[in-house]
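Of the protein chains in this complex, one is absent; all others appear in place.
Moving on, here comes subunit A:
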Amino acid sequence: MMGEGLSEGKGERHGRVMFGGGKRKENNGDFEREKRELKSLLLLLLGFIAELPKPKPPTKLCSSIIIISLSFLCVFFSTRTMIKLFKVKEKQRELAENANGGAPIKKQSAGELRLHKDISELNLPKSCAIQFPNGKDDLMNFEVTIRPDDGYYLGGTFLFSFNVSPIYPHEAPKVKCKTKVYHPNIDLEGNVCLNILREDWKPVLNINTVIYGLYHLFTEPNYEDPLNHDAAAVLRDNPKLFESNVRRAMAGGYVGQTFFARCM
């Protein structure tokens, strides 16, 4: 509840996508450039550690005093005190009691508005597609399909569900993988270990960056951040076996005791 500014990034040791801390990054560039940038940033997934730039503490308190006192003056020029205003309103309310008002309109939350901006500026590569199962007016719940065009998972199709809160971007979107996948950073329940979805989420990030982050999980799976312990161990100790396990799982079959439905 307290206003103590943004808290600091914690010293967790694991892969992280790093972004320039200050200014919001415009994402109207082409995908290849984003990809290169992200790739270097994603050195991450190899256990790269760096400190996030410290956000500046708020310093703009005093300069507003004049503006605010001016606006107070404007209000006080009016002759009615608040209570007189209440009196007038109460009388109006009694009169209007039986008159039927306009249909209540659903107000858009600030989170929805920001999401609207994110979505309308999406710039996705061919390997990623977005769907809105509830139609064009529900942007808060959507699905993303990723078809990796490189790496172990080439040829597979993976579905993710996104659920966005009304206080977005103060809170990260909730993302689940709906396709059962043999992957070191995604468990069999669909939980995804991606730093920017949890501990490294910042309001300057957006839906585009999250989708790129997911995409990179497939091109560069990372055994240092295991969520599926077995898959991570195989990737670390025997990449050849890992590759064949991934192919078997994607084609529909068993890896160990676990059955994976076909997703190619």
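One rule holds for everything that comes next: a residue touches a chain if its C-beta (ideal position, glycine included) is under 8 Å from a C-beta of that chain, and two chains touch if they have at least 3 such contacts; residues count from 1.
Rule of thumb we're sticking to: contacts and distances are computed from a predicted model.
Remark: of the listed names "Autophagy protein 5", "Rabenosyn-5", "NEDD8-activating enzyme E1 catalytic subunit" or "Ribosome biogenesis protein NSA2 homolog", the one matching the undisplayed chain in UniProt is "NEDD8-activating enzyme E1 catalytic subunit".
Although one chain is not displayed, its contacts with subunit A can still be listed: residues 1-7, 10, 12, 14, 26, 28, 58, 60-65, 67-68, 71-72, 74-76, 78-90, 93, 101, 104-114, 116-117, 119-124, 129-132, 135-137, 139, 165-167, 170-172, 185, 187-189, 191-193, 195, 198-199, 201, 203, 225-227, 229.
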